[in-house]
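All protein chains but one are shown at their positions in the complex.
Up next is chain A:
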C-alpha cells in the first residue's frame, strides 16, 4: 500500500517524514520536493509518477501532504485518507493546520501517524476516537494502568459503533439541527440556466445521554410516498425529489436502502449527519440581470440588476456581488440605491456589498468604467459575475425536516432545535 507520508512546506522542505514500507528512499522524496513542490508543479495534477514511484498529494494552504507508493493503490482512498489525516490534525490543533503548528506538535503528529496507518494500510482515523488514547504530553497514568478501562476503549475502537463512547450522561438532553444549503448556479449570457443544483448538509450537535436511537425524517418524496396517509391529512406537501444522499457512518445504510428511513446512533457532539444533492425544482433566491456596454474605446458601462425571489418577510444577509472589470481599469464610478460598491483592484472587480436585503425586492447598480491605455492587444476575457449571500430560514430546495424521534432506555424527552440557512455556492452569471 502506501510507502510513506510526508508533510512538506511551500519551499519544498520536509516537515514530517514517516515511512511505512522501506521500498522508498528519502532521496526520491527530496527529489519530488525539489522538482515539483518548489516549482509549484504540484498544483497541476494531484498525482505524479516519477520512475515508478507515485506521488499522491493534496495541498492545504501552504502545506503539501504527500503519500508515496510503488504499488497500484486505490488513489481515491489515498486522497481521502490524506484529507482525513488533515482533519484529525486540525481536531488536535484547534482547527489550525500550518507550518508553525506542525513544527510545534511534531511529536504528537508522529504519534498520530503511527496510529492512523500501519504498514501503509489506513487504520483508525477518527479524531474523537483517537483523542481517547493519544493526547499531547502522553496519557494519564491512571488510564494506562486501568486494564478494564483500556479494554472498554479497545472494544469501542474496534466495535460496530466506534464513534460513540458508552455511558454518556447529560443533565439536559438537547439536539441542534442545522440545515445548510449551498446553491450552485451557472447562468448563460442570455440569462438561461445552464446548470443549477443544491448541495445540502445537515449538521447535528448532539448532547444526549446513553445510547439513543434516532430516527430522522424529511419531506423526501420517495419516503412520503411510502407512508400510509393518515385520515384527514392534507395532501399539499408532496415532498421533494432528492437526487442523492450521503450519510455519516453512524447511519444504518441497509435500512435506508430498504425502507428509506434514516436511523442512527449519533456520535457525541458535533457531526455532519448527511449531505445531499438536489437538481429539481430549485428556488433560486436571486436573479442577476447584467447589461454590458462598450462606450467607445476607453469606456465601459456595466449595469447589474438583482432581484430577490423569496418571501417578503425573509431577509438575505451579507450580500457581495462581484462584477469583474478589465485589468487596465483606471477608474470606476458606481451608483446604487442601496449598499456600497467599490472597485477593488486586487480582486479585479467591483464588489457591491449589501448588509441586509429584503425579499421580493429589486436593486440596480451602475458602473462606469474608465480604462487606462494598455499595450496588451488581447481582448478582455470576461469572467462571470459571482455572488455571495445568506438567506436564513429559507431552503432553496424546499427541504424541510419533518421529525427527529429519539428513543433511549431512560425514556427522557430531549429538546430539539432546528434552523435553516441557504448560502451561495458558485452563484455565477456569465457576462
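Basically, a contact is a pair of C-beta atoms (placed from the backbone, for glycine too) under 8 Å apart; a residue touches a chain by one contact, two chains touch by 3 or more; residues count from 1.
Here, contacts and distances are computed from a predicted model.
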### Message
I want to check something: the complex is missing a chain, and I'd like its UniProt protein name from "Cytosolic arginine sensor for mTORC1 subunit 2", "Phospholipid-transporting ATPase", "AP complex subunit beta" or "AP-4 complex subunit epsilon".
### Response
"AP complex subunit beta"
### Summary
Of A:227, A:243 or A:344, the residue that touches the missing chain is A:243
## Note on the structure
The one of A:3, A:54, A:173 or A:334 in touch with the missing chain is A:54
### Summary
The one residue from A:275, A:298 or A:328 touching the chain left out of view is A:275
### Task
Just the residue numbers, please: which parts of chain A touch the chain that's not shown?
1, 13-17, 19, 22, 26, 30, 43-47, 49, 54, 58, 69, 71-77, 79-81, 83, 100, 103-104, 106-107, 110-111, 114, 118-119, 121-126, 133, 137-139, 144-145, 147, 150-151, 154-155, 157-160, 162, 176-177, 184, 186, 192-197, 199, 219, 236-237, 240, 243-249, 251-254, 256-257, 272, 274-275, 277, 279-284, 309, 311, 313-315, 317, 377-379, 381-384, 392-395, 398, 400-401, 403-404, 415-419, 426, 428, 430
